[in-house]
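Omission of a single protein chain aside, the complex is shown with its protein chains in their original locations.
Note that the chains take the letters A, B and C in the order they are written out, and that residue 1 is the start of every chain.
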């Protein structure tokens, strides 16, 4: 595979760009693989990539119902941060953030990871208390996080309205400077390209219709392109996790909800960080193209329709203008929805399952994108060794039975 | 009169001239103009620069689909970017400027990018800017960000107001062109409630630029007659300047109405209105968009769509130029050519890619004296800021190459048609499915999912007669579907129909060099500078799903969302992959159809109305007393009452001491209150609280904790038995609604056999909580008839009495640890009570205190606050409140969860008291606690400080914390590493003051 | 002196907007529209099983009108309005001050049955919005279909007006509507209505 660089770009310009190779091979399914990953979203592709890179397992297929990166990977608001409250979460997301920091170079694909800082606003005394708690916990976990008072918030993001007369005035905020955004599609494409280069087969337009088991063990998957044998299978199908689990004969503590997002028409740089507010319920950043990328909470009902209800958008816009009155004359260009798996404790499941050699990675709720490389890294370990990596051991399915939940809900009304 | 304005014709009002400024220059237009038509009338074609290469760009369309002519309007608070000049109605004094050009649109430094265009191919940024790593954030990205996007962002607050309106109808007709008007009239005649919305200032759609007649009268007159007929029906609502922009589930549609934009800025009133429509049936009559042909340098100013050129000359009386060439693959451009020639443009030739032109339209054109060159194409364009000439060459029979003699034709405009794309956006948003119609070379509606019908051009019916017929049919079908009787069928309006020759799809028009070679560019998405070569490159690299293609090349992702480019892009992909268009797929359209301002979406949910601010009946008093308020959920609660410039701490110290040593008063009206009645009321409480309720005496109060089924604390409060079958429950302020919802859920769905009724009385009662050693004295004065002795009125009991002349309930309960009476009167007497208490309290030094003082006082007593000591992961046992969990009751909500392995652990995080070794140091709330004094991260943590205050009463700091195995750490030392310093603390029981409770019992 | 100040006037009932209007009349107009806060009516929440004849009869006897069992309807008794709130819940609106006696009457008549009578006079404020565009003003924040064929005089609903829950009832064909927000939401609801009315000035 040719390496990407400015030199390659110049060289190809002279041959009318006819020389560029396929970013990833279009593979036809083999009869059997050591590992089949169901779902070519960011997490699935990362799992395949790290299986190959870290564990030397390259006889791997990633099977995708539609086009790779077309689920939540291509629909999220691209926020990356690791400022989670509980030790278990912080460690997992921090691993991911660290992998992101070198991912463009590792993949030789510019994912445009932009560490412009993530600011979480506090609007009432309870928010402030919570923010302080989180900042202290992160600091002692060795993760960057700082508390800014209202003036500090204004300095960091001058167009925020911090006036005391606002309905919910900004009392301060926590800032993770290493947080930011990345180009979501590029993460999927870069992982696909790098995994493919290491021998992983990526099979698109191939829906899995069944999970074949024998003697309590998984032996392969039924697909639109026929049966594909597998020694091990990993399910990484955010949104559809329950559907796949049902194929394998078990249930999950998950509900699938619509999550909506929208972008504005592009404008010149106006906000140079990610701003999130749980209390007024909105988060916003500006893409490299200039669009304001805006999201909020999930729709309350379950749904696989990739559509939510319009009142969510209305509320979100009220909240946005409460924080940024100058955005009033900007316009919504496009809105869309994804399907998010929500766990009762707003933490993911990266786990063995009741079926031997079948593994599942799901339940990321609204916050999976930021975990993409970390999730793939630990899931690859879990599949390769049959046992969880220390980072994902707390995120096993049995926590719902023991009661050892990792409840990020209390910590964030909107968990991202 | 401007140079390119005809002296007659069109729908503009020549008696009403308007002046406007564009890029600093003054121009004149007329009422009825758009900014685009007025610019063209003045010969201004160069209006902007393109996104990536900064190529000069002109006006391409006459409507919502415009990819190029984006402008910034006005200044200051009225500044607005990214407006399409083709949709901006001209008003006097309008000021607009080009985007993405510096220093000017005429001389734009950014055009230097054009020299590097060979590097700036699709996705180039994914392949570079990676080294050195630190340069991405410091160098590359800032450059990319600054270069991206043409428009400035607004920098001032918006002075305008916005409105929303709900509407309900039997039939919503989207689009008031020929099909829409027919549908609306049929629906109206049947007596239906009808809404007709159209994005333009006038109804008529395509008919506004039509020269032929309907029913023997000019089309525009027919439109006016239809409009007037419709307006006469009382149940018909006509909404011009209203774009149906979103189609959601359950036939819920969003419309954006522009109310004053056409009048100028600063008009007052409502600027824009969002309509939220629930329609029983929808008729989509949204028309079609013409698409360009993809030929070499097809983006030069002066090159526009044929239908647009026709609209400018017919509707606005504006010639797009003096000398033109028409380039087409279908018949519709012939009509444009005829009309342009008729109104004073010289049409040098109609270049038709089809091998022959023998159809009726061609004959009509020939009859009008027009020259037709068949089987040919434009192979090259001269001119950068304005087209100067085109080069015409014969097309090979397969359409893949041009060859033979090149003919140069000088011209100052080119009218192009690549066929029509039905505007299926709303259908697609509704979930409807499309199919590709090979004969018409476009996607047409195929399957409806919601209650809608497409009619006319948006249904692929691209001729007037058919549109009228389909519209009428759709209107009749719609009323039938809602159970109304359609009116008697009447004859369809008569129109002249010229049979059209078939379109010849030619998705890439070959140039002199292969696509992607040489300097010429075949633009597909003009706004995002995506060329045919980019699409071919993406396909070569494996970005072959339509979505990959869009995302990799950004085609169709601009402010126009690819209205004129999506089908061309898809077709070029299909051609590159050698697979038919239907198997390559189509993209789904997402709302909105055209962009909607955030102001409109927020409506009046801004400023003080951005959320409810709930206030108590005594709120005015608190405001007058200078209280600082705390937001608790939606409530405004007095936080503290600073006196003479006191700080928070000074005020709270004073308030605390006043309560401990004298008497204070708190407005406690915000607590949730639920009236519980019925023979099973006590049993119900037994099931929802962790403790037992059956034996509570009438008139007595008891504290209770409520868990969720997972065993975690959900809420707490005091409940009083008012009668054998009658209780009053109080809840926390923030949880009042959630508790009632949960209780109703249990009653209605789990235990419907229980005879219990719940009624919220939160708002009925105003509550004044009087606390302190002098409370009895003060209450005694206010309620002289009440025996306040401990025996007659003990702690945790309730009495009804007259207080200050008002019938009141008095609860002797305490959250401060002091002798305390909570006096409740109906809300409408709350202020009267409060003022009476103060009148009497003056001599007792009565001090109002806020929530902060309440928090300090309760912390001194070790009382918890749900949501502060708890966070959804804390059981009553964790709080050290084993005593409140009944071991005798067989079941209650949450009980089962206590015995789960993790929940039953004895080393869970448990509530403790903390005393800093240095009594002057107040731990910050949220500080983490460690076993080790060495605070070098990373380090294991035991838990965190939940509450922490300076206690004026004790003259030192106090804190509560949840720490692992807290119960076994009594009297040990733990540490709070704060970064700048580490504070050592002793673990104590979480009670700091009057642990025997002598005062509240006293 | 002290005694006089200590004793509030039990008969006087403060409106929910007394803070905003400082003792003046809470009323505003915009063109053909009038919005006023009405004197706080007596409010009794009534719960019981309407299919139990004994319950329905006892209520009818005390109130002098039928219990409305059709959803979203209002029955008028002498001085009372009886609003349907749910399948087993009603709101009785009485003349100011008449609620105590009426409650007592109901409690007495229903003795021995399973019911709930709760004085909720303080729970809600009562606004009246009147004038031709009133329907349109409400439509700005209320998603109910208020077309006369769907919602007419004599009908009521519990619904939302912008961000406030309300009880809405049409009282005449002017049209006039009674709007009852929870008391702590009254200032918000009032301000919202004033803002929504502004364009008719």
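Keep in mind that, in the parts below, a residue touches a chain if its C-beta (ideal position, glycine included) is under 8 Å from a C-beta of that chain, and two chains touch if they have at least 3 such contacts.
The definition used in the following text is that contacts and distances are computed from a predicted model.
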{"item": "The complex's invisible chain, by UniProt name, from \"NADH-quinone oxidoreductase subunit K\", \"ABC transporter permease\", \"Multicomponent Na+:H+ antiporter subunit C\" or \"Sarcosine oxidase subunit delta\"", "value": "\"Sarcosine oxidase subunit delta\""}
{"item": "Touching partners, among the displayed chains, of the absent chain", "value": "A, B, C"}
{"item": "Contact with the hidden chain (one of B:17, B:344, B:359 or B:431)", "value": "B:431"}
{"item": "Among B:156, B:249, B:382 or B:777, residue touching the chain not depicted", "value": "B:249"}
{"item": "Positions on subunit A where the hidden chain makes contact", "value": "240, 242-243, 246, 251-256, 300-305, 307, 309-311, 344, 400-402"}
{"item": "In subunit B, positions touching the absent partner", "value": "248-252, 276, 278, 431, 449, 709-710, 741, 744-745, 748-750, 752, 890-891, 895-897, 899-901"}
{"item": "For subunit C, the residues touching the chain missing from this view", "value": "71-72, 85-87, 89, 143-144, 157-160, 165"}
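Heads up, the rule we're going with is that only the chains that are shown with their structure count from here on.
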{"item": "Geometric centre distance via CA averages, subunit C-subunit B, whole Å", "value": "33"}
{"item": "For subunit B, residues contacting two or more additional chains", "value": "164, 276, 605, 608, 611, 613"}
{"item": "Sequence positions of subunit A contacting 2 or more other chains", "value": "none"}
{"item": "Residues of subunit C touching subunit B in the complex", "value": "2, 5-10, 12-16, 18-19, 40, 45, 47, 88, 114-116, 118-124, 136, 139-145, 147, 150, 162-164, 182-185, 187-188, 191-192, 195-196, 198-199"}
{"item": "Subunit A-facing residues of subunit B, complex", "value": "78-82, 118-119, 121, 124-131, 133, 136-137, 141, 144-146, 148-158, 160, 164, 246, 248-249, 252, 254, 274, 276, 514, 516-517, 533, 537, 540-543, 545, 547-548, 551-552, 554, 557, 559, 561, 590-592, 595-599, 601-603, 605-608, 610-611, 613, 630-632, 639, 710-711, 867-868, 871-873, 897, 900-903, 924-928, 930, 935, 937-939, 941, 944, 977-979"}
{"item": "Contact footprint of subunit B on subunit A as seen in their complex", "value": "4-6, 8-10, 13, 16-18, 20-24, 26, 66-67, 69-70, 74, 87, 102, 104-105, 108-110, 112-116, 123-126, 129-137, 139-142, 159, 166-168, 183, 185-186, 189-190, 204, 264-270, 280, 286, 288-291, 305, 307, 309-310, 313-315, 317-322, 325-336, 344, 399, 401-405, 407, 409-411"}
